[in-house]
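Note that one protein chain is taken out, while the other chains of the complex remain in position.
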Amino acid sequence: MKKLVLTGAAGRLGSYLREPLSKMCEELVSTDLAEDIGKLYPGERYVAANLESLDAMVDLLAGADMVVHFGAIGDEAPFETLLGPNFIGAYNVWEAAYRNGVRRVVYASSIHAVGMHPKTDFIGTDAPHRPDTFYGLAKCFAEDLASMYWDKRQVEAVCLRILSCAQVTNPRAVGSWLSYDDLIQLVQRAIDTPVTGFSVIYGVSNNDRAPVDNAKAAFLGYRPKDNAEQFAEAVFAEAGPLDHQDPGNMCHGGPFASVELGNSGVATMNIVDDRKKT
Amino acid sequence: MKKLVLTGAAGRLGSYLREPLSKMCEELVSTDLAEDIGKLYPGERYVAANLESLDAMVDLLAGADMVVHFGAIGDEAPFETLLGPNFIGAYNVWEAAYRNGVRRVVYASSIHAVGMHPKTDFIGTDAPHRPDTFYGLAKCFAEDLASMYWDKRQVEAVCLRILSCAQVTNPRAVGSWLSYDDLIQLVQRAIDTPVTGFSVIYGVSNNDRAPVDNAKAAFLGYRPKDNAEQFAEAVFAEAGPLDHQDPGNMCHGGPFASVELGNSGVATMNIVDDRKKT
Amino acid sequence: MKKLVLTGAAGRLGSYLREPLSKMCEELVSTDLAEDIGKLYPGERYVAANLESLDAMVDLLAGADMVVHFGAIGDEAPFETLLGPNFIGAYNVWEAAYRNGVRRVVYASSIHAVGMHPKTDFIGTDAPHRPDTFYGLAKCFAEDLASMYWDKRQVEAVCLRILSCAQVTNPRAVGSWLSYDDLIQLVQRAIDTPVTGFSVIYGVSNNDRAPVDNAKAAFLGYRPKDNAEQFAEAVFAEAGPLDHQDPGNMCHGGPFASVELGNSGVATMNIVDDRKKT
Amino acid sequence: MKKLVLTGAAGRLGSYLREPLSKMCEELVSTDLAEDIGKLYPGERYVAANLESLDAMVDLLAGADMVVHFGAIGDEAPFETLLGPNFIGAYNVWEAAYRNGVRRVVYASSIHAVGMHPKTDFIGTDAPHRPDTFYGLAKCFAEDLASMYWDKRQVEAVCLRILSCAQVTNPRAVGSWLSYDDLIQLVQRAIDTPVTGFSVIYGVSNNDRAPVDNAKAAFLGYRPKDNAEQFAEAVFAEAGPLDHQDPGNMCHGGPFASVELGNSGVATMNIVDDRKKT
Amino acid sequence: MKKLVLTGAAGRLGSYLREPLSKMCEELVSTDLAEDIGKLYPGERYVAANLESLDAMVDLLAGADMVVHFGAIGDEAPFETLLGPNFIGAYNVWEAAYRNGVRRVVYASSIHAVGMHPKTDFIGTDAPHRPDTFYGLAKCFAEDLASMYWDKRQVEAVCLRILSCAQVTNPRAVGSWLSYDDLIQLVQRAIDTPVTGFSVIYGVSNNDRAPVDNAKAAFLGYRPKDNAEQFAEAVFAEAGPLDHQDPGNMCHGGPFASVELGNSGVATMNIVDDRKKT
Partner (left out) sequence: MKKLVLTGAAGRLGSYLREPLSKMCEELVSTDLAEDIGKLYPGERYVAANLESLDAMVDLLAGADMVVHFGAIGDEAPFETLLGPNFIGAYNVWEAAYRNGVRRVVYASSIHAVGMHPKTDFIGTDAPHRPDTFYGLAKCFAEDLASMYWDKRQVEAVCLRILSCAQVTNPRAVGSWLSYDDLIQLVQRAIDTPVTGFSVIYGVSNNDRAPVDNAKAAFLGYRPKDNAEQFAEAVFAEAGPLDHQDPGNMCHGGPFASVELGNSGVATMNIVDDRKKT
C-alpha cells in the first residue's frame, strides 16, 4: 500500500495506531486538530486538519489507498457539540474518499451504536441500531452512511464497533475489554482483507465473557489473543453486588446506557491509560 | 386528545392530513415554513415556524399530547441541503417533545431508509438500515434518534416507512402504492393505539404486490383497504420490459436506488397529485 | 366420532362449548365438579368428577376418541391452590387419555403461558414460555406435558392459547378478544383436523390489532371471523392514556403481567359475560 | 409480449393453460410429444418436439420472450425413466432459453421438492430441499439449475411449487388444493411481474388449511381466490381417522412421502379430472 | 459473599460442589434429607431439611445471598414420585428465596428439559422445551418458574442444563460429558457473574462433539477445559454400530428419550462414579 491516512491521530486510540500503521504502507498521513504531534515514525507525515472542512478532507485524501477514520469527540456530549466533528466530519471523510477514489474507510464505530440492547442478548453484527447516547447516534449515522457509499458508490467500509479499549477497572470491562494489541490486529485485518464490501465487526478481546457475536464477520479473520478474565476476581470483589435494575448494568452500553443524554464525562471517568510506554 | 401538532402541514402529504387530524383532537396546531396556509379546519390553528430552530419547536409543542412530524425536504438533495431541515429538524422535534413531556412522535419515515435491499427480499420492520440516498439516510437518523428517545427518555414513537404515496404511474408503484385513505388510517392508528413504545411500520396499501412485511407491527392494527392491482395491466403495458440489472428495478427504493447521490428531482419526477379535491 | 369428553363443562367457556361439541359426536360426556349442570343437549351425558382423581379420569375417558380439556381454576391463585386442579389435573387427563388409547387432547392453554413477552413482539406459537402468573405456569406445565406425551406415547394434542374470551371492555381486549363464535371454530378445527401431532395455536379473533402470530399453525385452518375493532373507539375513549411503564400495558399478559403472583381475582375483575342467551 | 412457448401443452395442466396463455401474447407456441393436439386457440401454433433434444428446444425458443415449462413425466418413476424428460429436459429448456436470449422461464416445480418436511412445519419458499421421490428430486435439480442460470447468465426464473392441482378427494387436498383458476392466476403473475430474478412460490389456493408460506414471494402478487374448505366435511367424514405415524399423513408430500421410491402410479391414483369442459 | 445455601448436598453432584462452594463465601449452608453428611469443610454448616417443606426452606435461606439448588430425585420416576421433591421442592426454593430477598438461584436443570430434540439439531439455550421424561418435565417446570420469578419478583436465576456428568462409558457421552472440573467452573461463573437476570446455559465440557450451543449465554464466560474425545475410540469400538431408528441414539436425551415414561433406573444404570478421591 502506498498511502494511508489516519484521522484522530492525536487521540488516545489514534496515537496508539500510528506506529503499526506506519509499517503497513509507504506513507502514513496522520491528521488531527493539533498543530503538531511530536516525533514522527518512519514514513509518517503529520497534517493538521479539521474534519469539519470537506475541502481539507478532500485535499488530505488525495491519492490515498485507504483511510482509517478515528477522529471524533470520544465521549457523550450535547447533540450540538457532536454535530460538527462526529456527524459532519464522518460525511466529509466518506465524501472525500469517494471523490479521491479511495478504496476503503476503516471506521472507529462503537458498541454505543447498539448499547441499549440487553447484555443477555448475544447481539450479532446485524443487530438493529439501538444507540444509547448522542455519541452512539453519531456512530449509527456513520455506519448507515458507510452502507450507502458502498451500495451506491463502491467505497468499501469496515466499521469497528469497539467495546471498551481501556484498563479493566469495572465488572463490565471483564467482558467488554479490547486490548491494545487486539485493537491493532483488528485494524490490520480490516486493512489487509482483500475484499470487504460494507462490513461491521465488534472490537473486543478474546475475553471469556465477551458478550457479542462476530460470527458474521468471520471472513475478516480477526482472532483476538488477550483475555480480561485475569482481572475478573479482583474487579468483581471490589465492585460488590450490582443493581440489576440499572440499565448501566443490564445493557451492552454500560454507563452510557444509564447516563442522561448529552452529559459529557461518561467515557473519560473510568479510563486509565495503561498503554505500554515506548 | 387536547393538542396535536402537525409539522410539514403545507407539504403534499401534510396538507392532506390536516382535516382528519383536526377531528382527532380539540386543537390541531399546523406548522410549516409558509406564512399562511389558507383556510383552516375547525379546531385548527396555523403557526409558521422553522424546524431548524429548537426554540421555535419547544414553543410550538408546549402542552401538546402528540406531534405528527411530516416536515422535511421531500426529495433527494445534497447532504448539505438536507442537514438543516431533515437531520437537525428531526432532532429539534424530538428534543422539544421531550422538554414538553409530549407523549409520542408520529414520524414520516420512508422506504428509502432501507431502499437498497433487493425487492425479492420481503423485508420486515426490523431489516437493517440500508439507505439509498441522503434523503433515506436522514430517515435512518431520525429512526435511530426515536429509538434512543424511547429507551432513554420514554418518548414514544411510531415511524411510518411510507413507500410511495402518489398516483400509480409506474410498475414499482403497483406494489408500493399507499393510497391517501390508507395513509390517513395509518396515521390514525399510530395515534390511537394506547401504547406503542418505539415502533416501525411500512406505509403501503393492501396491494396484491405489496413487497414488505408489517407482521411485527401487527399490534398497531393497520389494515389497509386499497389495492393498486387495478392499475397493473395498464401500467405494465405502457412500461414494457424492465432492465433486471438496474438497481432501480431490483431494489425496494426504486429510482432512488439508481439515482446518483445528492441529485434532487427524483421524488418529484413521477409524482402526479391525484388527491380528491375538496 | 363416537365419544368425546369435555372437562370443565360447567365453567364459563366450557358451558358454551357443550352444544356445538354435542353435534360433533355420537356421545358427549361432559364433566365438572358440580353435581348437576341442568338440562342436557341431545347426545350429552353429564358425569360429576374431580380432575384431581386419576382413577376418575381413567374411568371417564374409557372408549373416548378425544378429550377437550377446559377444566381448571380459571384465575390466578396461590401455587398451592392451583397445584391440584391445574397441575395434577392436567397430568391426570393426559395419563388417562394414554391408558385409554384416546387419540387427542384439545387443551385450553392461555396467553399467560407467554404473558411476559412485550406486546411489541409479535410472538409466534414457538415463542419460549414466559409465564406471568402461577396460572400461566400451569399452562406451561401442561403444554410441556402434552409435548412429551406426543413424543413418547403418540397422544396428539392441540393447545389453544386463548387470549381473552370475554366482553371487550378495555384497550388490551381490542387486540386480544376471542369471540365465542371464533372459540367454537377454533375447537372444531382442533378436533376435525385429521393429524395434528403436538400443536400450539393462539385463540384470538380476526381483530385488526391481534398481537400474536398463528402462522406456524396454519395447517389447522383456523380462520376467525370476528373483529374487535368495532369497540375500539369507545373503549379507548373511556380508558384514556395508559402508563407505558406498566407491564400490564406493555406485555401480552395484560393485567396478569402486573398483578402480584398468587393474587386471585385478576381474571374475573373485568369479565362481563356477554354470551347470547339461548 | 410477442412470443411465448408452452412445453407439456398436451399434459393435464398444460392443456388447461393454453387458452389463457394464448391471450397474453401475440404468438403462443405450444409443444409436446404428441403429433397433434387438435383445435388451436387464436394465436396458438403447435410444434411437436422432444424435450430430450437440445437442438429441438433451441429451435423452438428462437425469438421467444418467455417459456412456460410444464413438460415432464408427471408422476414418480424409476430414476432411469425420469432422467431424460425431467432432468435432461429441464437442462435443455434453460440452455435453449439462454442461447436465444429468452428473458424468463416459468417452471412447474412441485411441493415434492420439499415433500419430506413435516406438515406441522409451515415451510417457506426458502426451506431446504427435501425431496420425497425421484420425481421431486428432478424438481430440486431444475430449481438449482434455474438459480444458477440467473446468477451466471441472467435468465430469470419463477419456480411454481404446485401442491395438488386436482379434485379434492382426500384430507390432504383440503390444505393442498390448487384450483385451476388459481393456477392460471399464478402463471399470469409469474409472467406479468416486471422483474423476478430467481423466485420460488408455492402453488396453492386460498385454502383455510394451506400449509405453506408464500410470504417471501409477496412481490409476485399472487392472491388465490378459491378455498377447499367447502369440501372438508365430506372428505374428512369419508376418510375416517388417519394413521399419524405414516409419513404420507404427516409430511407435505402426502402419498409421495410414503411410497417406495421409483413406484409409478402415485400421482395418478387419486386424480379426478374436474376441469370445466369448454 | 456472606452466606450461600446448597441443596442436595449429599447427592452425587452436590457433594462434589461442597468444597469449592465453601471457598466462595463466608458461610456455606449445606442441606439434604440425610441426618448427617460427615466431615464438614471450613465455613460449612449442615442442616438436614426437606425440600417439600416451604417453612423449612424459608428458615434455611434466611440471610442468604444465593442458593445453589441441586436437590431433587436424580432419575426418571413416576410423576407422583417426583411431584414432591422435584416440582414442589423447586417452588419452595424460589418462594423461600423471594421471601428472604435472596438475589439469585443457581439451578441444576438438565438436557432432559429438551431431550426429545434430534441430536442433529444444534439446539441453543432458547430451544423450546421438549422434555423426554417426567424428570425432564420437572426441569421445564422449574425453568419456567425461574423465568417468572425474575420477571415478576426480580429473583435472578441461572439454569444449568447439565448433559451428563459421569464417566464416559457410552458413545453419547463422548459428546455430552461434563467433567467435574468443568461443572465447578460452571457453577462458579453462575455465581460470580455480576448480573444474570434469567439465564439458561448448557453444562457440557469442551468436547469435540459437544452437540449444543451456548452462544446466547456467552456473557456468563463459561469456558470448559476438558474434552471427552480422549475416550472416543475405545468407547465407539466397544459399542459397535448403533440403531439409527432408536430415539435413544438420535435425540439429545439419550436413553431418557427411549425409556418408557416413569421407569426409574435410567440415570443410574450407566453412572460410574469417577470423582477423584480426596
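Just so it is clear, A, B, C, D and E label the chains in written order, and each chain counts residues from 1 on its own.
Following the convention adopted for this analysis, a residue touches a chain if its C-beta (ideal position, glycine included) is under 8 Å from a C-beta of that chain, and two chains touch if they have at least 3 such contacts.
Bear in mind that the values here come from a model prediction, so they are computed numbers and not experimental data.
The chain not shown here is in contact, across the full complex, with A, D, E. Among A:G63, A:P78 or A:G221, only A:G221 touches the chain left out of the display. Remark: the omitted chain is touched by one listed residue; of E:P20, E:G175, E:G203 or E:P255 this is E:G175. Remark: the omitted chain is touched by one listed residue; of D:I123, D:C140 or D:V266 this is D:C140. The omitted chain makes contact with just one of the residues A:E156, A:D182 or A:D226: A:E156.
Residue-level contact of subunit D with the missing chain is found at 79, 83, 87-88, 91, 95, 116, 126, 128-133, 136-137, 140-141, 143-145, 147-148, 151-153, 260-261.
Along subunit E, the points of touch with the absent chain fall at residues 118-122, 171, 174-175, 207-213, 229, 232-233, 236, 239, 241-242, 244-245, 249-250.
One chain is missing from the display, and on subunit A it is touched by residues 65, 103, 154, 156, 192-199, 215-223.
Going forward, only the chains that are shown with their structure count from here on.
Under the contact definition stated at the top, no chain borders both subunit C and subunit E. Rotation angle for the C-alpha superposition of subunit C on subunit D: 120 degrees, rounded in steps of 5. Distance between chain centres (mean CA atoms), subunit B to subunit E: 52 Å. The set of subunit B residues that touch two or more partner chains is empty.
If touching chains are joined by edges, the resulting network of the protein chains shown has some other shape, matching none of path, cycle, star or complete graph.
A list of each chain pair in contact follows: A-B, A-E, B-C, B-D, C-D, C-E.
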